[in-house]
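I'd like to ask some things about the structure below.
With one protein chain removed, the remaining protein chains of the complex are shown where they sit.
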Amino acid sequence: MKHKEEGWGWMLAVDFFFAGMGGGMLLIAGIADFLLGEGNTSVLGNFLGAFCIAIGACFLILELGRPLQAWRVFMNPRAILTFGAWTMTIAIGAGLIYASFGLKMLPWSDWVILRKLMALGCIVTGLIVATYPGVLLGRHKSRPFWNGPGMIVLFLFSSLVTGGAAHILSAAILPAYYPGGLSGLPLMVALLLGFQLIFWVGYLWVKISGTTEREAKAARKWLKGNFSGKFIYGFLLIGTLLPLVLLLFPGTGVIALGAFLALLGGLLMRLLVVYSGEDRTWLPGEECYRARLPLGTEEFLKAWNTK
Amino acid sequence: MARYALVIDSRRCIGCHSCTVACRVHNDLPIDMIYNPVTTVGPTGVFPNVHMVHIPLLCMHCANPPCVDACPSAASQQRPDGIVWVDEKKCVGCKACVMACPYGARIPNHEKGTVQKCDFCKERIDEGLRPHCVETCHQKARIFGDLDDENSEVYKLVHGEHSIRLLKELGTDPYVFYIYGWEV
Partner (left out) sequence: MKKVDLEQEGIEIKKACCYFCHQNCGVLVYVKDGKIIHFEGDPDHPTNTGGLCCRGNVNLIHLDHPARVNYPLKRKGERGAGEWERISWDQALDEIAAKLAAIRDQFGSEAVATAGGTQRTDDWARRRFMNLFGSPNGFHNSHLCWIPTFMVETAIYGWCPFEIDLGLSRCIVLWGQNPGASTMPEMSAISLLKSQGLKVIVIDPRYTETAAKADLWLPLRPGSDLALALAWLHVIIYEGLCDYTFIEENCVGFDELTLHVEQYTPEWAAPLTWLTPDQIREGARMYAMNRPGNIQWGVAVDQLGKPAGSAMHARALLRAITGNLDCPGADLLTGPSPDFITDEEMELNEYLPEEQRAKQIGSDRYKLVTWPGYSRIAELTKKYWGKAPTAEWMCEAHPPSVFKAILSQEPYPVKALLVSATNPVNSYGESKQVLEALRTVDFLVTCDYWLTPTAMLSDYVLPIAGSFERPTITSTYGCSDFLLTSQRAIQPMYERRTDFEFWRDLGLKLGQGEHWPWETLEDAYLSRIEPLGYGVESYDEFVEYYRYHFPEREYYKYKEKGGFATPSGKIELYSSTLKELGYSPLPEYIPPVENEIDNPELAEEYPLVLTTGGGVMPFHHSEHFQIKELRFLRHEPYMEINPATAAKLSIEDGDWVWIETKRGRIKQKANLTEGIRPGVVYTQRGWWYPERDMRDPELGGCLESNTNVLTSVADEDCDPLSGTWANKGLLCRVYKAYDSDRKEDN
């Protein structure tokens, strides 16, 4: 109850994580299909892509104050959340249908045109699902850490990293028909992790020397404030740098560990980013006012409750 | 068509919180929901050369409200007279508006699972009355009226005094105007 205005919590971060990962998986599967043809990604991974988006959607629904009314989020064409909801729905459909081509017992498994169409659908919707949280957050004018186009890149890269890592893990469990096709994936993910590292350093640098004091203040929190430990050691070192190195080693076990750490890093990043949105651009005197309100556990709040 | 606005005369506000309490009591809000806090800036400076000003905050009923755009369920709406309100039946509690509002004017109601906000007491406005916070302000520091009406007090104050708007640079075009005795 510290700040009366309570915003998004961990469930939305988890939604962003799963949806981003799923989007990345669809995107990778779709591209692989177009460039290399069918069977280069694990069927498990193809299904997981759609499932992850669905899991993300579930968390999104749980985040709502009135989950049973969730269908209403499709109602405002001007709202980016509505756009996201539709895209996720389509992505889940496209992903499932596409993945079903991997189950050879189904009658449509050799309808190539439909498969290509679905792969295209996966690419487009996967890309949007992977990117749109960045757009959503970046448009928040009064959340100094989010505001700006940079978030789009950070989310896209993280989605690609986690999507790629998830494909690596899926393939480790259930290899693709043509296991050699995507043998370069660990290298690609490592490369993306490197890019991610550079983008994060750049993002914070720009924010700290940013246009407004409030942006700088919000960004400093990541290096010196209460976010710094989780960010530097958790995300940058364990979630980015370490998997980058591990993914360059040969050996399925080491690579799988790297992929797993990359997933953890992605999750941690979503959590940190979402929570950083608590810092609004405070209005004059507002921080002091809110700091002196009760936390919600005070005795007087519980006394005289007759109901 | 009217375009409702609120002028806050900080020269008169004494930070007594009457508006906060009146709003909560009449709108029957849970204890932790405050639509209209009153903050205090200062005393700034060094004793004895100090300044202090009280800033009542509330929904700015922006002409370009980010919360309405952000609402996926179209529960957040703006009336032609400028009043931004939430249709509680449609609200799913996604808090997109909470995050989108630069003024902290959107508050989740944990009992109902929805998000609520100041609606200028629109039922009262429709009956020709003034919002509760304005009615209760014994310092006459809150002036409510129709900014399209050249004879209204708000029109005269907005056009006659040096008034400012909070976070105007964000392009929200807020319709709550503050008259300060000095700059903060």
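Lettered A and B in written order, each chain numbered from 1.
By definition in this document, a residue touches a chain if its C-beta (ideal position, glycine included) is under 8 Å from a C-beta of that chain, and two chains touch if they have at least 3 such contacts.
Computed from a prediction, not measured in an experiment: that's the story for all the values here.
J.: What are the shown chains that the omitted chain is in contact with?
T.: A, B
J.: Taking the full complex into account, find the residue in B:7, B:84 or B:121 that is in contact with the omitted chain.
T.: From the options B:7, B:84 or B:121, the contact with the absent chain belongs to B:121.
J.: Taking the full complex into account, what residues of chain B touch the chain not shown?
T.: Touching the chain left out of view, chain B contributes residues 11-12, 14-18, 20-22, 24-28, 31-32, 42-48, 50-54, 119, 121, 123, 135-140.
J.: Provide the residue numbers of chain A that touch the chain removed from this figure.
T.: 291-294, 298-306
Note that in this section only the chains that are shown with their structure count from here on.
J.: With chain centres defined as C-alpha means, what is the inter-centre distance between chain A and chain B in Å?
T.: It comes to 35 Å between the two C-alpha centres.
J.: For chain B, which residues count as touching chain A in their complex?
T.: 31-34, 37-41, 53-55, 57, 66, 69-75, 90-96, 98-104, 106-110, 112-115, 166-167, 170-172, 184
J.: How about chain A: which of its residues touch chain B in the complex?
T.: It is residues 1, 4-8, 63-67, 69-70, 72-76, 78-82, 85, 140-143, 277, 280-281, 283-286, 288-290, 293-294, 296, 301 of chain A that touch chain B.
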